[in-house]
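All protein chains of the complex are present and in place, except for one that has been dropped.
Chain naming follows the written order as A, B and C, and within any one chain the residues start at number 1.
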């Protein structure tokens, strides 16, 4: 089990980068800007909170379809799990917050979509990635 | 706060029904069939579990866009909250399990989508419905 | 994958029933009343919504510990997945809405808890049940 589940909405802040590993695994990732709405009890209205930034990563068929579908600026809905990774290079170090997507789509709150079905290997996609 | 949050994927088993109340509130709803994959420890493989049936309901702009976008048979991703309602008529009684959607989209695990943005009243959509 | 994930809070409306199957599988279940708070835009305040009723079911060590810990009236937090089951007997038929718990605990919003650790077979509990 993944141990954490997250669902979030936001704006794709970059075009998805798509690559295929030497083993044939498709991977796509893009940056997502997610801005909460907060209710201000004093002013009795909703305001924008601070934007949270995530790297969204998808694998296999979802990676390929997301790369073909999602453009910079699109509103999306993503569900999956969070990975927090510390990294260190010779010059610098930092933290990456990654959402590994189990499913995602354009958020219909903000537009309409036309679907084109793609061939799908059900078994491969239903198993957790083993990378 | 909604007190429960659910995220689910499945197949739209009906076309969305769309209506506008006398007060001008847009409402759409459709039936969603959601079939889990379960890992069989004995057989060491993933099998289909029993299908769970939900009524998905959306309000406002999300209702209008969902009704225009989602067709029977489409794979979708929905996030929102669950309402369990007991109902009783003269002849019969039963239980309805409704997911009130905060966001939804075509699930890109199964296809690609082309987005058309729609005008959006941010404030109205961000507030919880007051029906 | 479970295909749906739900997290909810509410009040245990019954004492947990605990049983062990002939195969040695521990199962506990209780009824949970979950009442949302809704923001009323007109009145500019939070009100109670209609209560949603769920049957919460747990397996294995979680079942045993829940049965020992949770009393009728306790506030709890549950995460897991929803199963919607239609049933029919000779006299009647209906729908059961069950949350199969992956984890749960007393909700610390409403009280303090003292923990007693219990021996745990990690592998068994981490695998999805195969019932």
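The rule is short, and it goes like this: a residue touches a chain if its C-beta (ideal position, glycine included) is under 8 Å from a C-beta of that chain, and two chains touch if they have at least 3 such contacts.
On a predicted model such as this, the values are computed, not experimentally measured, just so you know.
Undergrad: Based on the whole complex, identify which of A:7, A:28, A:65 or A:113 touches the chain you can't see.
TA: Per the contact definition at the top, the residue touching the missing chain is A:7.
Undergrad: If the missing chain were put back, which residues of chain B would it touch?
TA: Counting only chain B, the missing chain is touched by 1, 5, 39, 44, 79, 102, 126, 128.
Undergrad: If the missing chain were put back, which residues of chain A would it touch?
TA: 1-10, 34-42, 50, 52-54, 81-86, 94-97, 127-128, 130
Undergrad: Quickly run down the residues of chain C that touch the omitted chain.
TA: 5, 7, 9, 37, 46, 58, 61-62, 65-66, 68-71, 74, 76-77, 79, 103-118, 120, 123, 125-127
The rule is simple: only the chains that are shown with their structure count from here on.
Undergrad: Determine whether chain A and chain C, two copies of the same sequence, contact each other through the same residue numbers or different ones, counting it as same when over half of the numbers at the interface appear on both sides.
TA: Same residues, largely: of all residue numbers at this interface, over half are found in both copies.
Undergrad: Taking each chain's centre as the mean position of its Cα atoms, how many Å separate chain B from chain C?
TA: 22
Undergrad: Can you compute the centre-to-centre distance for chain A and chain B, using the mean CA position of each chain? Integer Å is fine.
TA: The mean C-alpha positions of chain A and chain B differ by 20 Å.
Undergrad: Centre to centre, by mean C-alpha position, how many angstrom separate chain A and chain C?
TA: Chain centres of chain A and chain C, defined by C-alpha means, are spaced 29 Å apart.
Undergrad: What positions in chain B touch 2 or more of the other chains?
TA: Answer for chain B, listing residues that touch two or more other chains: 5, 7, 9, 37, 127.
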